[in-house]
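A single protein chain has been omitted from the complex, and every remaining protein chain is retained in its original position.
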Amino acid sequence: MLLMLRRPFFWIIALAVVAFALAPVVGNDVSMRESLLLDALYITLASNLNLMLGYAGYVNFGSIVFFGLGGYICVWLVNSYNWPLIPSLIVAGLGVSGLALIFGFGILRLRGAFFALATIGVIEAVQAFVENFTPWGGSAGVYLSGEIFKPLGGPAHALWIIYFMMVAVMGLSLYLSFAIKTSKFGLGLLAIGQNEDAAAILGVPTSRYKALVYSVSAFLPAIAGGLYFFKSAFIQPSDAFDLSLSTEALVVGMLGGEGTVTGVAIGAFLYEELRGYLLTSSTFANFQLVVSGALLLLIVLFFPGGLMGFIYSRFPRTQKVLE
Amino acid sequence: MLGILASIIDGVLVGLVYGLAAMGLTLIWGVMDVINLTHGAMIVAGMFALFLLTSVLGLNPYAALLPVLVGGFLVGVALYWISIHRMVGRPPLMSLLSTFAVNLVLIGVGTAVWGTALFNVNVSLPGITMGRYTFPGAHILAAVLAAVIAALLYLFLQHTRLGKSVRAVANNREAAELVGIPTTRVLAISVGLGVALAGLSGVLIATLFPFTVLSGDGYQLKGFVVTVLGGFGNPVGALLGGIALGLLEGAVTPFVPVSWTLVIEFVLFVLVLIAFPAGIFRSRRGAL
Partner (left out) sequence: MKRLFLLAAAVAFVATPAFAQDTITIGFTDSQTGPLNVDSLGQQRGYEYWRDEVNAAGGIKVGDKRYKVKFVSYDDQSVGGRVQQLYTRLVTQDKADFLFSPYSSGLTAPATVISEQYGKIMIDSGGAEEKPFETGNKYLFMVITSASHYLSGAVDALKQKDPNAKLALVYSDDPFSKAVLAAAAQQAKAAGLQIVMNESYSPSTTDFGPVVNKIVSSNADAFLGGGHYSDGATLARQMHDQRANMKWMSILVAPSDDKFAELGPAALGVTVPSQWELQVNYKPQFGPTTAQFAKAFQEKFHAKADYHTASGYTVGVVLQHAIEQAGSIDTDKVAAALNAMDITTFFGRIKFATDANHHGLQVAHQMVLAQWQMINGKLGRQVVWPPEAKSADLLYPIPAATQ
């Protein structure tokens, strides 16, 4: 940990987090805060997915299950048991991580496309289950009363607190990605990503590492899900387990450059900003799918290394500073 | 009791059509290890082709199969050159993303042109009645046609020169190249076939149920389930996988609340995948 303090990248992350936290405060700009909150959410989701995708080389279409389950557990604790927000978030994070650990041992026997398909099955199965699960409101979901924002000083104040918490979760996600990448655990994961059989022969405990990273990559998205749906004051299965959000997180990883910390974060930021723009622009609103599809195709075909691949090859010295 | 039997027969009928819908997916996967995420969009393209051919040109619904076969093949070859050619042999994520991107474009164009309105092609054929239960004629004919198309595909792969080349490329691309098979052309033809199959299944499905631009997603998902049940890369297995899925839906529905069917379907999907990563009906490597 102390060693990390000496790395310039540590301070770059700190700077980014502070910039996120302060930017909307300066002008008391609520609409900027809302847009940055979504950016922070996407960065959190994409960074944690990157632990599986970029490091260990496993395509996980079901990453949004962590987010959705975290949201459900948190909202349920707040609504049915009147728990305060923070303990609910922690329980959501730990609970989902634990589930992922147990589940990881089974599902991670699969490799490559088989694993990818299985994760699609997981997301569909969980969604179908929650739609039938009455304690969580079934398909109608759970509504939180406006009262829940009272302990945080009313809605206007609460939204700021939630924003800062989301930025903190984003910062933790970035540090987690950074810390893992520079650790022995991270090296093991990268070896699995390169060639799993070779890694196993060289003594990397592959199944333990894989299950562990699956579980670790569930923790912060679950908390982000709790925060997000607490803020929404409403959760329903179709929003919580939206397959397209998972796919977006994958796309973001590709755009930025899988396996890199900076690239994925910038990719998430740019993607969400672009999407917000396309969605609300009068010119593109009808063609936003076509535009994002065509852009993605061009990037996959011609810049397979993503943004960071491009930067690394143009400015090789950046590789030393930007992880 | 009769009700359960009716559900099972219904399951087999619809299952054959699901099997056909998955066949194109599994063919492309078997030949080049690419999961074609435009599959659902191609099924939808078949549905809309049927709609246009019947409503604008006044064609008989089943006469639409031939133009869709030809058109689908050409579209598939184009798809190969646009989004798959550069991805063959690269990590699976790359082709997933490139076909996903094309899928976004197709769905985007489809939504801009047709909206997500429901389209309906009425086919009235005399059905068969069993007690109070009726099997609509269109269902029976679609199932028969699906089986016939599958049989033709099997004969093509087993007994024609081109079909044998496709199997050779699927087994070992380098070796096929060495014995003088033009592998790139074979790959393009395989994608053409895969997409044509998607289009054909789209036509048949559209004679059974109303559809929208977004219907493809559901059938693609079912296609994955069928593929897993039937074994990757095995078109005949896909037909069996389809029947298995249809039977499952038919046999489960009378006993559990309808809304739990999906839960059972996908839990089973994951479990089967973990237990038999190569599929239940897959006999040996290179079954194609």
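Remarks
Order as written gives the chain letters A and B; numbering starts at 1 within each chain.
The criterion applied here is as follows: contacts are C-beta pairs under 8 Å (C-beta built on N, C-alpha and C of every residue); 3 or more make two chains touch, one makes a residue touch a chain.
All figures in this text were calculated on a predicted structure; none of them were measured in a lab.
Of the listed positions B:L37, B:L50, B:A138 or B:A244, the one in contact with the omitted chain in the full complex is B:A138.
Considering the full assembly, A:T280 is the residue among A:N82, A:S183 or A:T280 that touches the omitted chain.
Residues touching the missing chain, restricted to chain A, are 30-31, 34-35, 38, 128, 131-132, 138-141, 143-147, 149, 155-156, 159, 232-234, 236, 238-239, 242, 244-245, 276, 279-280, 285-286, 288-289 (touch as defined at the top). Taking the whole complex into account, chain B touches the unshown chain at residues 3, 6-7, 10-11, 14, 111, 115-118, 120, 122, 124, 126-127, 129, 132-136, 138-139, 208-212, 214-215, 218-219, 249-250, 253-254, 257-259, 261-262.
Methods note: only the chains that are shown with their structure count from here on.
Rounded to whole angstrom, the centroid-to-centroid distance between chain A and chain B, based on C-alpha atoms, equals 33 Å.
Residues 53, 57, 59, 106-107, 109-110, 112-114, 116-118, 120-122, 124-125, 128-129, 131-132, 247, 250-251, 254, 258, 286-294, 296-297, 300-301, 304 of chain A are the ones touching chain B in the complex. Chain contact summary for the complex, chain B toward chain A: residues 29, 33, 35, 82-83, 86-87, 90-94, 96-98, 100-109, 111-112, 221, 224-225, 227-228, 232, 257, 259-260, 262-263, 265-267, 269-270, 273-274, 277.
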